[in-house]
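Taking it in order: structure first as structure tokens, then the write-up.
Omission of a single protein chain aside, the complex is shown with its protein chains in their original locations.
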Amino acid sequence: METVGSESQERLQPLKQLLDNSKGFWRRYRKNRVAVIGLGIVILFFFLAVLAAQIAPYDPFVMDPGSRLQSPSVSHLMGTDLFGRDIFSRIVYGTRISLFIGFVSATISAVIGIAVGAISGYYGGKLDEVLMRAVEIFIVIPTFFLILIIVAIFGGSIWNVMAIIGLTIWPSTTRLVRAEFLSTKEKEFVTAAISVGSKDAHIILREILPNAVFPAIVNMSLQVASAILTESSLSFLGLGDPNNVSWGWLLKDALRSMRSAWWDSVFPGIFISLAVISFNVIGDGLNDALNPYLKER
Amino acid sequence: MISLPEPIVRVEKLTKHFPVQISFLRGFRKEQSYVHALDDADLSILKGETFSLVGETGSGKTTTGKCILRLIEPTRGAVYFDGVDIMKLDKEGMRQMRRNMQMIFQDPFASLNPRMTVGDIVGRSLENFGIAVGKKKTEIVLGLLEKVGLTPPEGLIHRYRHEFSGGQRQRIGIARAIASNPKFVVADEPVSALDMSIRAQILNLMKTLRNRLELTYLFIAHDLSVVRYMSDWVGVMYLGRIVEMARSEDLFKSPLHPYSEALLAAAVDAHSVGVRRKIAISGEIPSPIDLPPGCRFQTRCPVAKSQCSRSEPELIDVGKNHKVACFPESA
Partner (left out) sequence: MLLRVNGLKTYFYTSVGVVKAVDGLDFDIRRGETVGLVGESGSGKSVTALSILRLVPDPPGRIVAGQAFFEGTDLLKLTEEQMREIRGGRIAMSFQDPMTYLNPVMKVGDQIAEAIMLHQKLVKKSDAMEKAIEAMTTVHIPSPSARAKDYPHQLSGGMRQRVLLAIAVACRPKLLIADEPTTALDLIIQNQILGMLEEMQRGLELSLLLITHDLGIVAAVSQRVAIMYAGELMEFGSTKTIFTRPLHPYTKGLLESLPTVEKKEAILRSIEGTIPDLISPPSGCRFHPRCNYAMTICREELPPTEVAENDHVVHCHRWDELDAQ
């Protein structure tokens, strides 16, 4: 009689396989020093976001008129702003917002982008033509201005901003996924899947997608960077969400004091830049690490 | 009078034309050019037999195999499986029909999904056709792997394609093909990509399975020695047409078409040392696009006559079911 233990062993096998493959992945990723640093920075940001309450020394909203515009000191590591609020604490809490916006936007874009790319690439024909024309329209229109206009109309709440960014930047992912689908579709193992009676949904999701999704993953990292930058710009222009203070919003608040108090704007700027650069180099690292899989096909 | 048994597979006037990609400048011409990959193929295969299609590049043999299984959509023609014209089936009907007609692919590596385990690959048809799921499916898959000589199967079921050798991968491909208990299997060059010392293993496995599971094979190959070992019937193809069709031994002992003769003469064999026959065929296979009128072999045929450039010869039975598409000498 089979014991429960052996059956769960059997179920663990695919997981163990995944881990084995992962070891190769990390080895290749580690070769790119900069990408490792980028990943380190992002992990650091992640901790800042999660443990904000523990790390931030002050309440980010509390105003202290007595301590206005103080330059960085021991008590205020990054100085204070126009209203006496501790900038370091504001940045720590802002990490939550900025990262959240970045990831959610990129996820929305990835889901739509992969879905459209997969269907367009797999079915081809008129559907593909129509979808590709739509994609081309998005690519031709300057994305930022499109987002700007829509946010100006519908308001800059955090949910609006994430949705709008996600709904505007998916076409680049679509093109990548579609290209992969077009080439993978012709491979012999797909013909084999058809010959054993697999249905379209299975072929798209389980035969082709696991092989075609890697460029989309790399692109997603780049899109997190792009979303953070876009949101920062929107907030800087005043179109962000006053209830959810992101790094960009900090920049907006620092406008008036930019000449006199450099710390007000430089520190948020550094964080934005670090985040954007980090996600970009992570994208590079992912590309290198995933490449042997791409070659193995 | 004894009525002949209905063939398990019967193909009528099967044709496949591929539109040619026109370069930008030539696109201004009105007519579309086509590659005549397959033209009006007729053949029948009886249950339990191995029918081989031989030919060189561009002969249309692989296209025929894939068209018969509708893995490529034929341009026209009928394919009867157990009396049912599968060309008339809708998408779901055809999908269900695939249970009975499977394929072994030429490239054992490329025909396995790099991201799926061997167990998933082999068991796919069991799920697709509602034959078995979960534990029952795993049992059947283990049995299949044993049947094709991959033992012990428990250790192999969670592995991926890159962990196997070429011969093992082809066994996996065979296991996948027989999983749904098909009656008919198209084997597309099943041993061409394998090392010599492995070929006999796979050929013998295919023969054993044929006997045990009562399979019928359409065997596509370019290696004549393999064809002679495996086949009951042989069809020789050239530029999309069947030019000769006969019982295997009849073809090998007395080929009638000049092309078949040339092929047999050109075949090199480890068992006939020092023999390299000179053949009268010069030149190369012409382009399959926009073929000139008449017999397709006329440009290289040593016995071509004026009639050959005027009309294409039909495949005619000259006795004992030996068919040739060639104008007789006397004409």
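Observations, loosely collected:
Order of writing sets the chain letters: A and B. Residues in each chain are counted from 1.
Rule of thumb we're sticking to: a contact is a pair of C-beta atoms (placed from the backbone, for glycine too) under 8 Å apart; a residue touches a chain by one contact, two chains touch by 3 or more.
Just so you know, these numbers come straight off a predicted model, no measurement behind them.
In terms of the touch definition stated at the top, the absent chain reaches B within the entire complex.
Check B:6, B:85, B:139 or B:284 against the missing chain and you find that the one touching it is B:284. Checked against the full complex, the candidates B:32, B:57, B:151 or B:254 give a single residue touching the omitted chain, namely B:57. Not every partner is drawn; the one left out touches chain B at residues 56-57, 165, 167-168, 195-201, 203-204, 222, 224-226, 228-229, 248-249, 252, 262-279, 281-285.
By our rule, only the chains that are shown with their structure count from here on.
By the touch rule above, chain B contacts chain A in their complex via residues 66, 69, 71, 95-96, 98-99, 102-103, 105-107, 110-117, 124-125, 128-129, 158-160, 162, 173, 176, 179-180. Looking at the complex, you find that chain A touches chain B at residues 10, 13-14, 17, 187-189, 191-199, 202, 206-207, 210-211, 296-297.
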